[in-house]
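Okay, here's the structure, questions in a sec.
Missing here is one protein chain; the remaining ones are kept as they sit in the complex.
Read from first to last, the chains carry the letters A and B; within each, the first residue is number 1.
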Amino acid sequence: MTNPTKKYLLLWAIFIAVMLLLPEFVSKGTLRTIIFANFLAIFAISWDVLSGRTGYISFGHPFLIGIGAYTSAILSYRFDMPIELSIPLAVLTTTIGGTLFFLPALRLKGSYFALVTLAFMELMYQLVQVIRPDLTGGTRGMSGIETITRGAVNNYYLSFALMVTIAISMWLLMRTRFGSALSAIGMNEESVRGSGLSTTKLKLAAFMTSAFIAGLGGAFYVHYLGSIAPRALFDINFLFTIIVSALIGGAATIIGPMFGALFLTILLEALRPILPGVERYLIYGSIALIVYMFKPQGLVVLVLDTLDKLRSIISSRS
Amino acid sequence: MLQILIQGLLLSGLYALIAVGFTLIFSVGRVLNLAYGAYLVIGGYVYFYFAQSLGLPKPLVMAMAVVCGCLVGVLKYRLIVKPLKGNHVAVEISTLILAVVIQAGIVLLFKDSPKILHPIVSGVWRVGGATITFNILTAAVSSWLIFGGLYLFVRKTHTGRAMEAVSMDTKGAVISGIRPDRINLITWGYIWRLGCNCRGIFCELYPAFPGYVGCAVNHCGCGGYRGWYRFDLGYLAGGPYYWIHGNYFNLFDRR
Partner (left out) sequence: MSDNAHLQLDHVVKHFGGLTATNDLSFDVKHGESLGLIGPNGAGKTTIFNLIMGEYRQDSGDILYQNQSITKLPTHARILKGVTRTYQVPRPFSEMSVLENIQIGLMPNQLREMIFQGPDRQKEEEIARNVGLSEQDFNRPPTELSIGDLRKLELARALATNPSLMLLDEVFAGLTLAEIAQIAELINKKRQEGMTFIIISHDLRSLEPLIDRAIAMSFGSIVAQGTFSEVISDQHVQKTYLGDS
């Protein structure tokens, strides 16, 4: 094992230890906020595996998350299927269903791909309301869906375990040559093809990985909330939050989406006393826009750079 | 049925116009302007505020809407599109963020309840069982006029030809960023008309992402501000017609 890997593993260990001890120090309300941050991190990682790496921007992630959430919710709520079965089925449906839907889109170039994914999200929003509302609950959605566990602390541990498992697996996967190939597509797809790699295959693999995580996150999320409504899910603000989490933290990394999700969630909570409603997104969006314009690599890099600068200032003083 | 058909037919011009605005940027600059829908919303609110709340004369307010739209478009271009130097991904994402910001800004200023816009031209005309408001009629006629004007602009003027050239050669795309934006702005200056269909009751139109797969606009404002980027199934009657136009009149995309 190389030295940098050891260092990273140590950092992961410290991070996990701190997060596991967190419930001892913070209030239940804060825990609930962080639970949301954990799910958001999952969604952001899912988005980033596809879009952050390959540069194929998906505006349709709520669509994937929606498949996962709705499938599991319907199976358990309408058909009394145990959660242990409904969640894996939901993940499977998302991966396969999502892939079938997106297969034609994956051959499209950049902006067209983005358009099609956007259209899918829209389509899903419309369909969920009109097709079989007896199953989906139509416009109102469903509530009273079985939850996995109760209480903030338990849910916190559950969501954290899920998030950290996904994060570490993705971290490991993205360190392989597969991860490099995906990043290479984002830099210059033609040269990747020119290196003898099938970019369609790579993009498909990235997409399926992304859909898998989205489905997993979506299914667990719905069994945490205990309810689901189309408007909250297929909402531009939700889409925005996912994408911005990944970007503001730092795209094409794993820590980036995690950090971004935490940052955005906490910011959103901090703004709540001042601006209770959707108006928060004005500040939220402006910050995102500024960070994105001036530090496209994201906040993590910004923080590290600043630390570096401070260190060099201190060392030059002494 | 007849009602839907006629209404769809009349409105399709308007939708086509919106679609063209969107595709203009897309084909000339090769980027999706996801804030496009937000432009249209701004136009609607300018009309609502100045014409209805303050009671300024309608023609003046229309002009204001156009100017205001141009301003937003140029600002966006200067502050966001240009510094990002033609990086598609970055531009698209920042327009998404901008859309969210504008939307939140509007909610902050006007609250999120739908605003009722009065028809600009009142009166109705009955044909068979169908009722056609003069408002829609004016909207349709003027959209087609603008449409024609736009077509002539593209074909006959220097700027128009330049834009066309740019759309074929992406290298020059950035140069034209302002122009198509401006045309969008002109386009959305007209949404007040859109805002006046729907039995004159409500009418805020939140069209957005027009020009893609034929689904674009939410008239009748079913969703309040949230609906601004929604696609209205009720419009499907006029949809195919509009769709053909949206594609056929895609003046720039020559690839």
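As a working rule, a residue touches a chain if its C-beta (ideal position, glycine included) is under 8 Å from a C-beta of that chain, and two chains touch if they have at least 3 such contacts.
Everything numeric in this text was worked out from a predicted model, so none of it was measured.
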Chains shown that the absent chain touches, full complex: A
Given A:S27, A:T139 or A:N188, the one touching the chain that is not displayed: A:N188
Sole residue of A:R132, A:K201 or A:R272 that reaches the chain not shown, by the stated touch rule: A:K201
Contact partner of the left-out chain, one of A:T139, A:T176 or A:T306: A:T176
Touch residues of chain A, complete complex, unshown partner: 173, 176-178, 180-181, 183-184, 187-188, 190-202, 205
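Simple rule for what comes next: only the chains that are shown with their structure count from here on.
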Distance from the mean Cα position of chain B to that of chain A, given in whole angstrom: 32
Residues of chain A touching chain B in the complex: 55, 57, 59, 110-111, 114-115, 118-119, 122, 125-126, 130, 231, 235-237, 239-240, 243-244, 247, 275, 277-282, 284-286, 288-289, 292-293, 296
Parts of chain B lying in touch with chain A, wherever the complex brings them together: 26, 30-32, 34, 80, 83-84, 88-90, 92-94, 96-101, 103-105, 107-108, 112, 209, 212-213, 215, 226, 229-231, 233
